[in-house]
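One structure is given below, represented as structure tokens, and several questions about it will come after.
Of the protein chains in this complex, one is absent; all others appear in place.
Right, subunit A next:
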Amino acid sequence: MAEQVEERTGLSRRHGRSRQSSLAYGLVFLIVAYLAVFILLPIVQQFLTSFSNNVVGVDKVQWVGLRNYERLFEDDDFWFSVQVTFTYMAFVVVGAVSLGLLSALLLNRKFRGRNLARGAIAVPWAFPEISAVLVFLWMCNPTFGVMNVFARLIPGIDENLNWLSDPKLAMPLVIALSIWKAFPFTFLVILASLQAVPRELYEAAEVDGATRLQVLRYVTIPEITPTLMLMAVLMSIFSFKQFTLIWLTTGGGPYGGITETLVLRIYQTAFRFFDLAYGATLGVSGFVIVLGLTLLFVYAQQRQDRARRR
């Protein structure tokens, strides 16, 4: 009773606060324990496995020290897949952010039917990856695919192309599919940040007699730079994690892994070659990249926060 009165009147603030924090620790413990079982412990386990010789079917699993890591550093296929990963990421990030920016600038103008157009561009974001893959495969079908109708409009092309099994086209196609799926999200976020740019800035620029391009260059872009950076980081996470869009379209092929990113290589090593130890080692290298991306994200986020507070 006394406690209740005290709390109601706020007399025992300190007491209330310690109760608050024990509740908080209880709740947070629940969540951390949950994540630990399904995410953190598996990571630790992968880390341990990477020091063993665990291959499905091996007689005795034992520790082999750094042997897997030595193999990793000499493994050309690994370095190639790292190169593929970063190439894919770079194109998807640049493509999705710039296409998102362009469409946001275009649809930020006033015109009739604007909401309809905005809704239309948001559709691929809501579209399931599996459905996107199935349509895309049909469009790229070498015999009946509609892509060949478009390709034949280009002068000099009068034969059907092989699209996904063509080593020159596979990667650009997978990148295009990923950008198609990803840019609507950057579009929506950038559009929101364009609408948050203070009106006075535009009015001041108009008074100063700035041209449209100057307004874009000196008012709009600086104002939304933190958002653009944040989107670049989010897109690099999206593309680094991407499995479904690549696996179900090219499976990492054609010809020895032209589109095989690190994530696909990890999966292949464990589930096709049953080399669990080496798959885990590849996983650890992926984990290191995730740590780097996390730091980048925190940095981008703090910049955006500072910009917002300003």
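Operating definition for what follows: a contact is a pair of C-beta atoms (placed from the backbone, for glycine too) under 8 Å apart; a residue touches a chain by one contact, two chains touch by 3 or more; residues count from 1.
Just so we're on the same page, contacts and distances are computed from a predicted model.
Asker: Out of "ATP synthase subunit a", "Cytochrome c oxidase subunit IVB", "Trehalose import ATP-binding protein SugC" or "Carbohydrate ABC transporter permease", what name does the UniProt record list for the absent chain?
Answerer: Going by UniProt, the chain not displayed is called "Carbohydrate ABC transporter permease".
Asker: Of A:V84, A:L101 or A:I121, which sits in contact with the chain we cannot see?
Answerer: Result: among the candidates, A:I121 touches the missing chain.
Asker: Since one chain isn't shown, list which residues of subunit A touch it in the complete complex.
Answerer: Considering the whole complex, subunit A reaches the absent chain at 4, 7-8, 10, 17, 20-21, 23-25, 27-28, 30-32, 34-35, 37-43, 45-46, 49, 103, 106-107, 109, 111, 113, 117, 119-139, 143-144, 146, 148-149, 152, 160, 180, 184-185, 188-189, 192, 227, 230-231, 234, 237, 240-241, 243-244, 247-248, 263-264, 266-267, 270-271, 276, 279-280, 283, 286-287, 290-291, 293-294, 297-298, 301-302, 304-305.
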